[in-house]
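The structure's right below; bear with me while I get my questions together.
Right, chain A next:
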Amino acid sequence: MKSNILKLGALTVASFFAVASMTTTANAVELTAPGLLDPTTEEMTEAGAYKKEGPWTIGMSFPGLGNTWIVQMVQETQYTAANNDQIEEFIFTEAGWAPAKQVADLEDLIARKVDAIIVAPMAPASVKKQVDAAIAAGILVTTYGSSEGVLNSAVELNLGGKAFGKAGGEWLKEKLDGKGTIWAFRGIAGVNEETLRYEGLTEALEGTEIEIGAEVFGDWNYTKGKQLCENLVLSGQPVDAIWFSGADMTRACIDVFKDVGKPLVPMTGEGNNGFLRIWTENDLDSVAPIYTPSIGPALVRATVALLEGETLNKSYYSDPAPITNETLGDYYREDLNDAFWVTSALPEDEISKNFAR
Partner candidate 1 sequence: MTVMAKNSPATARSHLASASRFVLNLPFAYVGTALLLLFAYFTRPMLLSPLLLLLIVRQAAPLGIAVIGQSICMRVLSLDLSIGGVVVAVSYILTSGALPFSGPVLIAICILFGLLVGATNAFFITRMRASSVIVTLAMAMILTGVVISLGQFHAPGDAPEVLKFIGQKRLGIFPIALFVWLAVVIPAALFLRFSVFGRYVDAIGANPNAAWASGIPYVRVVTIVHILSSLFAVFSGLLLVGFVGVGSMDIGGDLALNSLAAVILGGITFGGGKGGVLGPAMAAFMLTFSFNLLTSLGLGEPGKLMIQGAIIAVAAMIYASRRNK
Partner candidate 2 sequence: MAERTEANAQDRPGGPARPIVEFVDVTKRFGSTTALGNVSISGSSGTVHAVTGENGAGKSTLMNLLTGVHRLDGGEIRLRGKPVTLHSPKDARAHRISTIFQELTLLPNLTVAENMFLGREPRRMGLVNRPEMRRLAEKALARLGINIPPQTYCSALSVGEQQMVEIAKGIAADAEIFILDEPTAALNAPEVEKLAELIFTMKAEGKLIFYISHRLEEIFRFCDEVSVLKDGRHVATHPVAELDREKLVSLMVGRELGELFPQRVPQQDPQTMLSIKGLTTNPFPPKVSFELAKGEILGLAGLEGQGQRAIIRAIAGIDPPISGRVEKTGDDPAQPISVRPTIVAVSQAGIGFIPEDRKIEGLYLPLSIRQNMALGMLREQSLWRPARIKRDEIETLLAQMRVAHADPRQPVGALSGGNQQKVMIGRWLASGVNVLLVEEPTRGVDVGAKAEIYSLLREFSDAGGAVLITSSELTEVLGLCDRILVVREGALIAEFDGPAATEELVMNAALTGTHENQELEGAA
């Protein structure tokens, strides 16, 4: 099915989503564009268990803001919610990356007697009490990420993590023929997603002769990534390839290599338009795992489906094939700016309105 759609050629991601949703109506509930999200368990929710009469109030608790990916995800989520006339109110809260604030946010959402809560826990254990309280209060809870069984939410939608890191790792392994020295640019120290991605990398490298020569935390941030990369490049650390836990850092590092006139080495990226642009313009050799912002809309749709009394699988996972040199042209949007992330669930006019260059 995936290859089917790719045959459509240079269609934009969004229109491809539109086409896809028209052509595939087999499943009862369509959470995202097909191929983006697959069930990971046979276990289903009980039909009608969460059914409520609309209109609903839905709350979402997110750890915090900080980068353009999150902005786009939130934007898509709010757009999806706003365009569902059964959703009377959609309350978005963000905790500024403070676990205690997230607990407070959840408590407040429960106090507001919302019909459903979408939670993206900073640490599953820290919100367990509140999730249980919500469920006890008859509130439907869906989770972004995998709580590994800690949370009793109805449905979990997960993405990225180990698969993200592994995709890059596997590609590097292939590029380097199993030996060499790489640098690892990690994200924010201590963040769960970051640790998982890194574990994915180490798993991929297991049994090879590839060595991690330098390992730095660039906070997924262009500025910091650039400084760190300049530093590593100029301090003469050997490097055959670079693994990145996020695309902004790849962009930064490419800029550094170009700046000092050092020949580029294979670098992994991410499905971000800014990165895809550099990739395209410079004829790089790269790979970009997709960490889709449409996870947000998917969470809203899943929540709505459950409130409508539909049945869903208990958990899903998003693991689309990464963007490669071959498929790059399908994803890159020359007309959009660097802040755009593939793949989006927004309709085309919204995309071009928000992300015009």
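Keep in mind how these were chosen: all candidates are chains of the complex that A comes from, given by their letters.
A few remarks follow.
What we mean here is this: a residue touches a chain if its C-beta (ideal position, glycine included) is under 8 Å from a C-beta of that chain, and two chains touch if they have at least 3 such contacts; residues count from 1.
Quantities reported herein were computed from a predicted structural model and do not represent experimental measurements.
Although all of 1 or 2 belong to the complex, chain A touches just one of them, candidate 1. Chain A contributes residues 65-68, 71-72, 74-75, 78, 189, 214-217, 221-223, 226-228, 230-232, 234-237, 255, 259-260, 274, 337-340, 354-357 to its touches with candidate 1 in the complex.
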